[in-house]
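In this view, the complex is presented without one of its protein chains, the others remaining in place.
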Amino acid sequence: MLTTAPETPAYLPAWFAARQQSAWQRFLAIPAPKRGDETWRFSSIKQLDFSSFRKTPVSGANDLIARSTGLEAPAAKLVFVNDELVHVESRLPEGVICLPLAEALVSHSDLVQTHFMKQETRLGSAKFAALHEASLTNGLFVHVSDKVEVEGTIEVHHWIAGENTVIFPHTLVVTGKSSKVRVVDIFRSADDVAPGLAIAVNDLSAGQNSQLDYVAIQAFNEVTRVIQINETSAFRDASATGFILNTGASWARNETLSRLEGPGSRSDMLSVSIPAHEQEYDQRTFQHHVSEGAYSDLLYKNSLYDHARTIFSGLIFVDKDAHHTDAYQTCRNLLMSDTCEANSMPGLEINADQVKCSHGSTSSQISDEEIFYLRARGIDPVNARQLIARGFSVDVVERLKNNEVEELVLKFIDDKFAHISSRGA
Amino acid sequence: MSLHIQDLHATLENGTEILKGVNLDIPKGEVHAIMGPNGSGKSTLSKVIAGHESYIVTAGSVTQDGEEILGKGIDERSRGGIFLAFQYPSEVPGVSNANFIRAALQARLPKGEEIDAVAYYKNLYSKMDLLEMDRKFTARAVNEGFSGGEKKRNEILQMMMLEPEYCILDETDSGLDIDALKIVAKGVNAMRSPDRGMLLITHYQRLLDYIKPDYVHVMAEGRIVRSGGPELAHELEKDGYEFLKEPALA
Partner (left out) sequence: MSYDTTDVLDLETREAIDIDRTKGDFTFPERNKFDAGRGLTSATVDYISDVKNDPDWVREFRHKALKVFQDKPMPTNWATKDLEAIDFDIIRYYLSDGEKPKRSWDDVPADVLETFERLGIPQQERAFLAGVEAQFDSEAAYSNVKEELTKQGVIFCNSTEGLKEHEEIFRPWFGKVIPTGDNKFSALNSAVFSGGSFIYIPKGVKLKQPLQAYFRINSENFGQFERTLIIADEGAELMYMEGCTAPKFETATLHSAVVELVALKGAKIQYVTVQNWSSNVFNLVTKRGIAMEDAEVRWIDCNIGSRLTMKYPGVIMKGKRARGEVISIALANTGQHQDTGAKMIHAADDTTSNVVSKSISVGEGRSTYRGQVFIPKHLKGCKNNTECDALLINSHSRTDTYPAITVKGNQHATQHEASVSQVSDDMLFYMQQRGLNEGQAMSLAVNGFINDLVREFPMEYSVELKRLIDLEMEGSVG
């Protein structure tokens, strides 16, 4: 897949074809990450050989559509298999555009162009963001008009089916003034054995005084690799919440950047990761305070089993004039085995005045006292450990402040714990 | 010889007017009390006199023994004899009380002159004894981890050490239990002198049972709306600030 330029279908607008072509040139021009690059410190560079992957056409999607269960009653539901839309249903109110990207590119060309991949990818994967841009064929486009509040949740399923298949999921959500929307992306593999690759981008733009919640559930099989690049912009008085759950994939790299663009804006950056076996999660975050008087709060929690490995590198970056910034960053690692490895690089770069910033990072195991307390209540040690580990994650999930979505996320978390304990971990 | 406030107007940086023409005269030797509901501008008045930079004086004057003090810096006013006992004293982490008070006294001496350490500690300890403060207090960081009562006692200690000409006590009674209040009052009463004027700002009459004012003023919506003798405080205690709503007094 890395040798020939993907072709943009003729029915898509010219500006988009031009973007894809220049993205391909950029992909070729940008050197591959190498050891010693700060943005890839502690990373397994060897994971970046994607030469065996290719796009695969869909055959027989009915089974996957049936398995695409999520929320009880989503406001809209889309199912993609290998980036092809195979199912769509919607109960969205007026004033909301919720379309497959390929369709939106034709029907709302200007609107998409205004928001499509505006930010520079600065956390290491610029090359792969370019590959994504050059290769993507579809995705989700959501635009909510001013003052429109979507009560329910837009639910999107992304499946990888077939051996050595690559997908390029794309999610673009734009909220107008004083509007509200919530989107959940669920990433899964059709089976447990076929290796896959996902290079995903999601761009979120929270307009003035709007509320934008985004949840990504990554539950691919354990022979799939993932790069997920998230870019969020929060404008004046907007509130953007981004949550990532990692339970699947052999290797996952998350690059998450929030730009606080207006006073009063707020970004909550949340993540729960539960790696086991040989799974490795590599997360890079950037809290960019462009405007004064904004707030950002990051909480990432990892529970590491078996030979799992995690890397957290976070930076709070406060621009020269972004005075009165409040920015917090916390990464906690719960070490559940004697062979796991947690790397933390919590960073700060402060160039402004009257700033309140802090970061904290801890790595520890479950203490004997905690186990003792639960055993004294009659719970066996294995269950006690599981309960404590679950509680460790639940703490983050509860910050989503929506019961249905919290339940959905917890279901994936519980599946993972069941998977771990069935092997007697 | 008095602290004289004439038609004082002050606004916040955003233009909201808080003081709308305050007139008040506090001669040396007298104790005045200002009472009034929350948000009437009492605390603002104390900060404006001290020179807080968040307020902009738009009209009026504050003179100390005939000399204008508006326009002087905060520390200059302090060294000139204005003392404000804060409602919420700030913490100064890592700086011990003894060093802090000593630095404040040192700032009052001419260049090259040093404080006599022995005399300083003797004086400090005698004041602390009066306020029933533990000796360990000198080594603790200013207000850090202090209880409400300790903070207020510390304010009075600083006042006693700096020996100002005019003392403004902003809600010194808030957050104090009765025993602490009595100790604080003892300190303040010890400071009463023909050479010193005092202004007590309080929401409740309780403080005035222990520190008897010569005059009581009522402040509402940025002005002094009523003045009288100590009996006015009791009247307010009984009837509350309801009378403020009566149009005749507006």
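When the chains are written out, they are named A and B in that same order, and each has its own residue count from 1.
The definition used in the following text is that a residue touches a chain if its C-beta (ideal position, glycine included) is under 8 Å from a C-beta of that chain, and two chains touch if they have at least 3 such contacts.
Every value quoted in this text rests on a predicted model; they were computed, and no experiment measured them.
Shown as candidates are A:C340, A:A384 or A:I420; the residue that touches the absent chain is A:C340. Of the candidate positions B:S43, B:Q64 or B:Q158, contact with the hidden chain is made by B:Q158.
Contact with the omitted chain, checked across B:E17, B:E30, B:D65 or B:E91, is made by B:E91.
Looking at chain B, the residues touching the absent chain are 50-54, 73-75, 77-79, 83-84, 86, 89-95, 99-101, 103-104, 107-108, 141, 158, 162.
In the full complex, chain A contacts the hidden chain through residues 36-38, 41-42, 320, 323, 333, 335-365.
Assume only the chains that are shown with their structure count from here on.
Averaged Cα coordinates give chain A a centre that lies 56 Å from the centre of chain B.
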